[in-house]
Structure formats: structure tokens, C-alpha cells
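All protein chains but one are shown at their positions in the complex.
The first chain written gets the first letter, and so on, giving A, B and C; residue counts start at 1 in each chain.
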Amino acid sequence: MSEFAKPEEYGLADLLCSAASREVGDNEIVFAGTGLPMVAIMLAQNTHAPNLKLIFEAGTLDGRPPELPTSVGDARCEMGASRASGLYDAFSIAQRGYVDLGFLGGAEVDQYGNVNTTCIGDYLNPELRLTGSGGNPDINSFARRTVFIMVHEKRRFVENVSYITSPGWRVKKWPGGDIVPRQQLYGSAYRGGPSAVISTAGVFRFDEESGLMYLDTCHPGKTPSEIRDLCQFDLDISRVKGETAVPTREELRIIHEVLDPDEIFIPKVKKG
Amino acid sequence: MSEFAKPEEYGLADLLCSAASREVGDNEIVFAGTGLPMVAIMLAQNTHAPNLKLIFEAGTLDGRPPELPTSVGDARCEMGASRASGLYDAFSIAQRGYVDLGFLGGAEVDQYGNVNTTCIGDYLNPELRLTGSGGNPDINSFARRTVFIMVHEKRRFVENVSYITSPGWRVKKWPGGDIVPRQQLYGSAYRGGPSAVISTAGVFRFDEESGLMYLDTCHPGKTPSEIRDLCQFDLDISRVKGETAVPTREELRIIHEVLDPDEIFIPKVKKG
Amino acid sequence: MSTDKRITLQQAAEIIKDGSSLTFSGFTIWRRPMAIVFELIRQHRKHLHLIEVNGGSHTEFLAGAGCLDIWESCWVGHELYGKYGANISRKVADKQIIVEDYSHAEMMFRFAAAASGAPYAVTQTSLGTDIHNPEYDMLGRAGLRDGKRIAKHKYQFTEDPFFGAGSQVLIPAAKVDIAVLCVQQVGEEGTVRVNGQYYSDPEVARAADITIVMAEEIVPEEYLRRNADQNTIVSFEVNHILECPFGAHPTGMFGRYDVDGAFLKDFYGRTRTQEGFDEFANEWIHGQNHLNYLEKLGFQRMLKLKANSAMNYSPREKKGGK
Partner (left out) sequence: MSTDKRITLQQAAEIIKDGSSLTFSGFTIWRRPMAIVFELIRQHRKHLHLIEVNGGSHTEFLAGAGCLDIWESCWVGHELYGKYGANISRKVADKQIIVEDYSHAEMMFRFAAAASGAPYAVTQTSLGTDIHNPEYDMLGRAGLRDGKRIAKHKYQFTEDPFFGAGSQVLIPAAKVDIAVLCVQQVGEEGTVRVNGQYYSDPEVARAADITIVMAEEIVPEEYLRRNADQNTIVSFEVNHILECPFGAHPTGMFGRYDVDGAFLKDFYGRTRTQEGFDEFANEWIHGQNHLNYLEKLGFQRMLKLKANSAMNYSPREKKGGK
């Protein structure tokens, strides 16, 4: 492994991308969304996980794009792929249980890893309608692990999300809406759930028993109590392992020279 | 239309094939099984119904085979087809309601057009296990009209078939097995049912109200009462329209020179 | 041999009546039948019920122009060229559009059910989310669930009786009057060959009662039938066809042209307000036809978007720039 970069050599997006890529194991089947998740996965593919299999929601299976696609519908996804088909295929494969890991984003997250990408405020009288679910709940329902990449702001790490778009470790059982453990509701489709949230402040994981979020590592320069203060719920900071590992120089080279030279998703750090 | 053939110029298989082909309208979407039904449909395609669309169960859609396929899985099916795919496509198209007409066969038929292709004798202790259903019940469930082509023997035109493989106009409502009108059971999937049985003795149709079979036309040389005696149930012969129209010389030419020159399905009549 | 299926762009839009339910080919900002969408706006179509696996720039155009009463889907935005659907968002806040939310897989399975003639699909996706919150059944709240084209229920829950797999959510088939597709090639008799990802095109074509296919080129039917196993949609599933080069612009088409990112960024930036949308529509849609529109875009722009035949995308397109 090449040397770790110095603080002035990388930006926050580089750090997130590197941290996210380390969640991927070799040979895993990974479902990738547009943007930073896509860069993170392709970084893993170009470093420690050369045999990972990439699925793009629009219908590209085991894709090996030579350059970064702009979205999962992009023609760039299909270069070198095993099969290019459609969404029925992609979601059937996911529901069938092939997917090891999904990378997702969100506007709000709660302490159980429930994520909102639908609206801010009351659903029936929304302050702001967002993009909607997309495949977020689907990938999160079916993958063994999911990793969320999020901007860390206090208004985003909340007690209760405005709308549960994507299921965490404690979910609502309808019609009553009682909160129940995810496994109880999913039955034999249960395979796992959110395994990490990588925010701009730190890396968070979930307690297996309680389903509650805890702080795993702080990004360089942040302290556990600072990060706790950036959450509306009472974040468990008792299990912090230390600092998030920073990107290596080789990772930075791949991100900026190979994957995203045009800075579509990840800006370069201005040197000097 | 060319002249009708003389009695010595055609055989029983020619007569059946010609009669069956006349059940097809132009521009109809037709689901074809292997054997004589396939010859009949391709005869229609080569005469009065040039724009019929042929579906083969194995997954060929709007096929235009230049020579007779040996079965629906045959590579010959696919020449000139709009799309070659698979059974999920073929059956989805059928269930979606695209199919106007299906051509089928059977070992036994009852007075309501229920057909058996599964076994002779008690299902739990069969005298003879036959091929099984294949797509017979599926095509018959979903098409607007179905035409059965059968050998006429008294043991085949029965009061009750050993096993209802393919649904007629009165069917069994499970779990009790009460006999109910087909439309009642099929709900919005109801589009029609058996419209004709073409046997080696005559052409039979069904009364819209009672769902009962009646004799429509007798093949040349057969009388209504002879035909009634060839049925175990009390066949209605009060509505006979006359004789089944015989093949034309042009039809015979197409059958024997174009479609089946090797006499795979239809033997030539020995002249002189 | 067959009846002629060719129609004009104007006729295509006229088939879609005020109050029709409709759906489209493509995925977010790829292979959307934009030329027909623009024509619908020119013809001032109203009260449309848009049901789609996912939304995109075309949804935003229709929403901004006031064509939509109902939008049933899961996502809208312009990907990296505009992070959310500002027109949908504005009209939802103003209660001018009813939005019915499903998940992406649910929308796909709803169309797959309709395409195979089943009244509903069975899935385990999105259990425990607010997508299944009975309070958020917006078509139900509006009293529109008549059980005819709009199902009596948004969803139903049941248990798997066969393997004890647990809770299942049943979701109704997506029944839709008209599907409008935008593809690379269609044959004279309606056979469609899509190159690259086909997204949900085969299912939406089969789910709809009427299917209109707009293609970059109409090719001899016989050419496509030489390789039946490479075709995507069957002749008899297509009712009408038309040729319209660059008909997907500003969205992209595999093997033909890239997404016009700069155009979408401009649209996204300028249409947060109704006034902004109206101005944009006056500039690019009203008083134009497809050829004027292309002239206005100009050769330089279109040549930059043109895909390289070996790569199927444009190596010149900078993805909308910074």
C-alpha cells in the first residue's frame, strides 16, 4: 500500500471516497448509485477489490466502465459489462439475494439508520419535496450490507426522519406503524441492513442488539463530542476506535487522474 | 379462389388442415402448436390471412418460417420473426390478452369442450399416462377462441373426460369441484373459450348459452346420426349446416408442395 | 403488406388526450421521447396521469407546463445536472399535482405485472417504510381509487403461505393507456431494436393499451428480422411509429448521442419558479417545431454530443461542464 496522504493533499470528498471504498470486499457484488458512491466503488475496483462485480440499477450487470459514468443510465456503464439489460433484471437479482453491498445517500438519517430522501417536513404538506425514493429502499431492503454517504449537519442527523424512505434497524409495521426490529418484518428476505454511515464528520456503525448508531471513527480534526453535538439524538461515542484512515497517495492518483479527472463529482484540492 | 378438389384428390388430413385454416381471420394473432395445427396456420398465412401473426410457445413472436418447423422449439420457427425470446414472453403476451386464436389437440373431449391430454383412467392409478398438459390449458385459458383438432373415436368423445387438462365452457370450481360457467370463474381474464372442434368426422361448435357442443358440418360421406353415434354424450345434431367445405386444389398444392413436401405431418393421397 | 403504422409528431401527441394515463421509455435523463413531450406542451395537454418507473427531465417539463394532474413514480431530477425536480416540488407544495410514491423496484414490478396480464405483483421490498404508510395513500385521499384504471388499494399486506417467507406486500399492476417510447431503431411493421440497456421499455410497451414508438430511424422490417434474437419489442405490440432524429434531446441515447448536460443545467437553473419555466418554454418550445429546435441548437453543439461508434458515448462531451 502506498503512503498515506498529508492533510494538505486531500479534501473531504477524497476522504469520504477512500473510507467508502474500504467497505468493499474483493469478489463482492455491489449495487452502485450515481455520484460519489460510484467513484468509491470504482476506486475499490482499481485497488483492493479487482474482482468485485458492479451492478447499475438501470440494467448493467458486472460492468467495468473505463471512465466514470455520469449516471447509472449512462452508455459509459456498459463498456466491458457481462450483460446490459434492464431494471427488472437488476431488481430481480437484488431480491433474489445476490447483492452483498449497496452504496446509498440520504438527506436525513435517524439513530436506527432509517433514511429519508423523499421530503422535508410533513409529507402531506411538505416544506420541500426531494427527489423521492429511487432505488434506495430496494437496495437497502435486499443487500446484506448498505453504506450511506452523507453530508453531516445537525438538521440531517435527527431523532425522527420526516419520512422513512429506506429501512433501518427498527422499522414501522403497518397498518399500525408500531416500531419493530427489521428482521421481524422481513422474514426470510432478511439479510442484513445499514452497516455504516460515512458522513463528512466520521464513520458510524450500528449495534447488533439494539440497532442503535454509534460513532466508529472520527475524521481527522473532529472530536467525538463535537460529532455528538452534530446529532439531534444521543449518539453513542463510547466505542470510538480512533481516526478515520486518510486516503493514500495512490488512491488520490486514481480518483483524480483515472476516475474523475474532470472533477465531475470530486473536486481537486488546490495545492500551495 | 381455386376449384375445390375432387374426392380422390385429397385425404382426411388435408380436409382437417383446410377446415382448420378457415378458422383463422386475417391480422389475427395466433398461437400455434406442433404438427397439424402448425400446417393449418401456415396454410392460412399462405392463402387468406397473409397478415396473421404467429406465436410459437417456445418464444418466437410473429414468426414467418419459410419451411415447416418440426416443433415450436425448432430453429426453423425463427426465420423472419419479429422477436425470438422465451416462454415467459410468450405466456405473458397470452395472459395480457393479445391472442385471438389458439390451435390445440387432445385425447378426449366432453360435451362442454373440456379436453384431456394428461392420462387415461383414474389419475391416481392411470391406465396410461399421456404427455401432460403442455401449454394446452394456458392457451385455452387466455385466447379469445380455441380450435381443437382431434381424431374422432367414440372413446374420445366422452361424457366426462378422465382429467380436465384444458378448460371448456363449464369447469370445476375448486376446492369443491362444483361445475360452474367458465366466465364466472375467469373474471376479467375471461375472453372466450373453445370455438370449434374439428374431428375426423365433422366440425363441432358450442352453444353460447348452454355451453354444449353441437354438430356444425359433417365431413363428406358422414351423416349427422352416424356422427352422433360416435359420441358417448347426446350430441345436438339439430343445427347442422351441411357438409364441411373440401380443400381447394390451391390449398392442396400449398400443403404438399410448399409446407410439407416430405410428408412429415400430412401424407399425400396416392393417385390412380 | 401490413397496415401503415407511420404517423407524424403532431399526430403522436394528439393520440394522448386530456386525462389520459401515460408512461415513457428510458431512464431518468436517457432515451426520453422529448420531441413528443414538447409537442404535448405546445398542444396544451391537460389533466394527464403520468405513471412511470422513474421520472426525469421530461417529467419536469410536463409538470412545469401544467400538463399533469397525477404523477405516480419514485424519483425525479436531472441526475448530476439538477439534483431534484423543482417543478414537481413546487406543484406538490401548491397541491396542483398529486404525487403517489412507490419504491423504484415496486414501480418496476407493477409494470412487469401489467405487462404479463397479472392484476398485481408480490414483493418484499421497502417493508417498514413510509411508502406503505396508509395515511400517505394520496390517490385514496383524493377519492380516485375506483378499481378501474386506478386500483382500489395502494398496496395490501399478506403472509407467504408456501415457504413461511414472512410479510409480503402486494402492489397493483400499472395500468396505463399509452406508452411513448424513444429508441434507436424501429422497423416498418413495429419491431423495435434497442441498443444498450433497455431499462423498463419492454414492460411499459406491453403494459400500455396503445404504444407509440419514436425512433432515430425507421429501418426496413426485414433488416431487423434477420436477427430476431437481437430485437426488443414485438411488431404487434406497437401501434404507431415515427422517425424523429435527435428526438430524445436534451436526454441521451446509447450509441447515438450523449445527454446535453449544459441544456439540462440551464433548464434546472432557470425553472425553479413558474415564471422561469414559462420563459424557458417560450424560448425553446412554443412557436417552434422539431427542426427549428435543432437549428436553434446548431451543428456545433450536436456534433459535440454525437456518440463514438466504438464507445457508444461521446468522448468530447464534458458531462455538462463545471
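Here, a residue touches a chain if its C-beta (ideal position, glycine included) is under 8 Å from a C-beta of that chain, and two chains touch if they have at least 3 such contacts.
Keep in mind it's a predicted model, so treat the numbers as computed, not measured.
In the complete complex, the hidden chain is touched by one of A:Gly11, A:Gly25 or A:Gly97, namely A:Gly97.
Only one of C:Ile29, C:Val53, C:Ala121 or C:Met214 touches the absent chain when the whole complex is considered: C:Ala121. Touching the chain that is not shown, out of B:Pro137, B:Gly192 or B:Pro224: B:Pro137 (per the contact rule at the top).
Although one chain is not drawn, its touching partners on chain C can still be listed: residues 113, 117-124, 147-148, 151-153, 156, 160-165, 168, 170, 172-173, 175, 194-198, 229-230. Residues 34-35, 57-60, 70-79, 84-88, 91, 94-95, 118, 123-124, 126-138, 141-142, 163-167, 171-175, 177, 180, 182, 185-190, 262-265 of chain B touch the missing chain (whole complex, contact as defined above). Along chain A, the points of touch with the absent chain fall at residues 29, 50-51, 53, 60-64, 78, 80-85, 88, 91-98, 142, 188-189.
Following the convention adopted for this analysis, only the chains that are shown with their structure count from here on.
Each chain gets a centre from its C-alpha atoms; the one nearest the centre of all protein C-alpha atoms is C. Separating the centre of chain A from that of chain C, both taken as means of CA atoms, is a distance of 27 Å.
Work out the mean CA point of chain A and of chain B, and you get 57 Å between them.
With centres defined as mean CA coordinates, chain C is found 41 Å away from chain B.
The set of chain C residues that touch two or more partner chains is empty.
In chain A, there is no position where the chain touches two or more neighbouring chains simultaneously.
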